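Left out: one protein chain. Kept in place: all the others.
Moving on to chain A:
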């Protein structure tokens, strides 16, 4: 992640370079230890987490705007509220590790190395999109990031497969596989738990529990809502997903466990989405506005980090405001690109069917239309 260095009016010598924070203890399952509750965050880290979360937040809000203007079509599942998860996880692993998630994926596409510009242009279906306009919101890929997956739960076995490859190749890398509280009841996830544990795959399974699978609350979908225990024989942690430091510590803890060859771990991140399930869901028929407001008021991940930094003299209000301004500009520029970049050329329609393959002919809508497909 490239963290922009923000020059503020005050000199760096005025700020605390690092501070120790007391974070919530994780609930543990089949573990003797828990992640640390006293953690150190440097000023640099704090600024980076702040900027990244703010970028995701503003990017998602811009996507909301563009969707309402009908410039983004189809499915659009927004991540605002959950930023601490993506940012905290990335802080606990390396870019050389691997990650896969479901369709609420814009934040992860960013933390894994995608640019706001190419993410937004993918949402608007333009040739400059990260998938050249062919994937859309749910199908964005980048190095060591396997999407963006539309079929609920399917990404979990895939992620375990990536972990198998890590073990097979002996590269000390691991794979984080994310899924929601809705997906957590999928059979294929339990099949995956079994094989990952059996074969001691370096896999971290992470349930982003945002309390609702579409419009169905966790109590109405799961006989057991202790998602961190559902891996049974797989050790688990339940983590405050609104606190980027909690997420980071838990991820580091899980990563160490995996890399030491002990096999998979499971993490449940308790988080919240401000938007409805997708842009076609106002998000208030199955939950109250008061609930949304309460989370925003008391547990917003960006506010929490901001308060921590300010009260520990790790940054100034002006400095953070400058970051906000820079982020806004980045998003505006990206949106500008995303709305003006041309759509993919029709000549590309049939390309990318096969990799490393001679060109082939593809039938068009009628027998006389023969289209060309290249790798």
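In this text, a residue touches a chain if its C-beta (ideal position, glycine included) is under 8 Å from a C-beta of that chain, and two chains touch if they have at least 3 such contacts; residues count from 1.
The definition used in the following text is that contacts and distances are computed from a predicted model.
One chain of the complex is hidden; its UniProt record names it "Pyruvate dehydrogenase E1 component subunit beta", one of "Pyruvate dehydrogenase E1 component subunit beta", "Prolactin 2", "Peripheral myelin protein 22" or "U6 snRNA-associated Sm-like protein LSm5". Across the entire complex, the residue among A:27, A:45, A:191 or A:324 in touch with the chain not shown is A:191.
Checked against the full complex, the candidates A:132, A:211 or A:252 give a single residue touching the omitted chain, namely A:132.
Take chain A: the residues that touch the chain left off the picture are 98, 100, 131-135, 139, 141-142, 146-147, 149-151, 154, 156-166, 168-169, 175, 187-188, 191-192, 194-195, 198-199, 351-357, 360, 362, 367, 375.
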